[in-house]
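Only one protein chain is missing; all other protein chains are in place.
Which chain is which? They are A and B, in the order written, and residues in each are numbered from 1.
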Amino acid sequence: MDNVYITIGLEVHCQLSTKAKMFCRCGTDYIGTGPNSFTCPICLGLPGSLPVLNHRVLDLALQLALALDCRILPTVVFHRKNYFYPDLPKGYQISQFDFPIGVDGTIDFASQGQRKSVRVKRVHVEEDAGKLVHEGIRLSPDHSGVDFNRSGIPLAEIVTEPDIHTPEEARECLMMFRSLVRYLGVSDGNMEEGSLRCDANVSIAHNPGEVGVKVEVKNMNSFRSVYRALSFEVERQTKLLSEQKPIVQETRHWDEMKHITIPSRSKEEAEDYRYFPDPDLLPFSIDEGSLETLREKLPELPLERKERFMLQHELTENEAGVLASSKMLADFFEECLKELNKPKTVCNWIMTEVLRNLKSMKKGLSESELTPKTFIELLRMVDKKEISGTIAKSVLEEMFASGMSAREVIAKRGISFLSNEKELESIVLDVIEKNPQSVADYLGGKEKAFHFLVGQVMRQTRGQASPEMVKSVLHKQLSAGG
Amino acid sequence: MRWGEKVKKTITHEQVRKIAYLARLEFTEQEREAFFHDLNEILAHFEKLDVLDLSNVSPTSHITWTAPPVNPDQAVEWGREEEVLRTGPDVRDRYFIVPKIVEKQEG
Partner (left out) sequence: MGVRPTYGRVSRYGVVSFASSLDQVGPISRSVPDAAVLTHVLSGEDPMDSTCAPYPPFSNADIPAPEETRKMRIGIPREYFSSGVDKVIAGEISSIVRRLAKEGFDIIEISLPHTDYALEAYYLVALAEASSNLARFDGVLYGKRAQGVKTLIDMYRRTRSEGFGNEVKRRIMLGTYALSSGYYDEFYLKGMKVRTLVRQDFEHAYEQCDIVLTPSSPCFPFKLGEKISDPYQMYLTDVFTVPSAMAGLPSLSLNCAYRKGLPVGLQVIAGPFREDRMFGMSRFLEDMLSVEPPMPTLPAGKENKDG
């Protein structure tokens, strides 16, 4: 692959988190309901219906455009994009053309320790189409079904300049984008459920200045498939280039099963979208005042937060990156620090134990009952050596499972008595009495014998005592006895 | 193109075919010929506009009087979703059925 320059541009769609659809009052929370149950004359495009803009769509799109450092256009105009498709009930999609929400922005992210910047060409809003079903139910093989529950859900489309140069960068850029929309709360950014979708333009050339033939790759439904599809495409094109075969300008679909891209069947004839200003929707003016309010409300964004974590809390790039990637996690971390100002300890516990538990339960932090307060209560016990780290880990597991506090778990399991030095003392004395040889060895200078004795005590307590405490009590008793 | 320059406004047979595709209309040979004739006749009249200097004129796409109304972000159920399913030309298991879509992907 030497002497090949890769150029990638992304086109990202994300569903905006509104309660109602973009131009009607239908709800957006249709997941799990029957087909065509969240519809009305407007999102079905019945004759005589007219669109009225949900004002929240503009607010969310403006926040996104501002966070991407775009120049905001003073007037928002909606255009009709005309084409026939069964999931498009009006025969046109209400979208934007030459007056989008924002232009000339950037998206910054870290790639292998380097800060990368990709220019954003434009941010615009449009309505989503319905969903096509090709198999299942009572469909015969020569029919498709249409469900309009998704029709009219607001989408933001973000188009980047071709500033990306590896498939990994493309994946990182997209992950930063997801992190960003989640921080802003403008979208849930879920690729698997289709609320975040990504198409890419890939081209390769022998020289950095040269522009290769653009191939559009579609149907990438996860971050992993973005990486895999682009890697496949780069390899495919490189091979063609080295064999001096032509690269065709086309649209290709990523086949998730076969792990290859395949050319999309070309339509009978080229479409012509015939964009024109939608006469049903008057242009909207964006006033500087409300823009300023939105700008002030912008939260600290993921990359800034990550860099602050590294500086302020002396975390490694990886640690800071993981914590800052999710606003929820980063907020949790900083809430914890208010209770226990030991960033490294708190970070380690979150990065290992908290994330492991969440992963095994397939839950997000928001869905678990763990709060900074209950979590820090546990860490304090470890900090004061009331319980061992090992015990704390199993206590945390039960806290996740039951929703109980650390003290409740410990009380229920009967672990608390072991934090009582007197109880431990009697066990220690018992062990000393039963192992005179080891005691003699230890006193004779054999450090190993001490570990053996600790092990014996731990066994008698069935592992429920803090090793720190066992060691200190054992030390005391042995030196007293000696 | 400069203003005042006359552009012959004619449509070719190929364009008529292309426009018919975009509009999803089909014609018999005879109909197509009649449309070809009519369209060319009407289009010729549009040449009249070529005498106007429109270079500094902004287009009026909307008649606007004031700031347009907007919806609040609150969902309201329509309540008649089932009626549309009853009246559709082909509805099965709550889906609107159309002939199989094959354009999207190959193989």
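The rule we apply is simple: contacts are C-beta pairs under 8 Å (C-beta built on N, C-alpha and C of every residue); 3 or more make two chains touch, one makes a residue touch a chain.
Predicted, not measured: the structure shown is a model, and the values here were computed from it.
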item	value
Touch criterion as defined above, residue of A:Phe38, A:Tyr92 or A:Tyr442 at the omitted chain	A:Tyr92
Chain not shown, touching residues in subunit A	44-53, 80, 82, 84, 86, 89-92, 142, 146, 268, 272, 274, 276, 278-282
Residues of subunit B (touch criterion as defined above) contacting the omitted chain	7, 9, 11, 15-16, 18-20, 22-27, 35, 38-39, 41-43, 45-46, 48-49, 52, 54, 57-63, 65-66, 68-69, 71, 84, 87-90, 96, 98-103
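One rule holds for everything that comes next: only the chains that are shown with their structure count from here on.
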item	value
Chain centre separation in whole Å, for subunit B relative to subunit A (CA means)	40
Subunit A-facing residues of subunit B, complex	18, 21-22, 24, 61-62, 64, 67-78, 81, 84-85, 92-107
Subunit B-touching residues of subunit A, taken from the complex the two chains share	18-20, 23-29, 34-41, 44, 46, 52-56, 77, 82, 84, 86, 132-134, 137-139, 141-148, 219, 253, 262-265, 267-269, 271-272, 274, 276-277, 279, 281-285
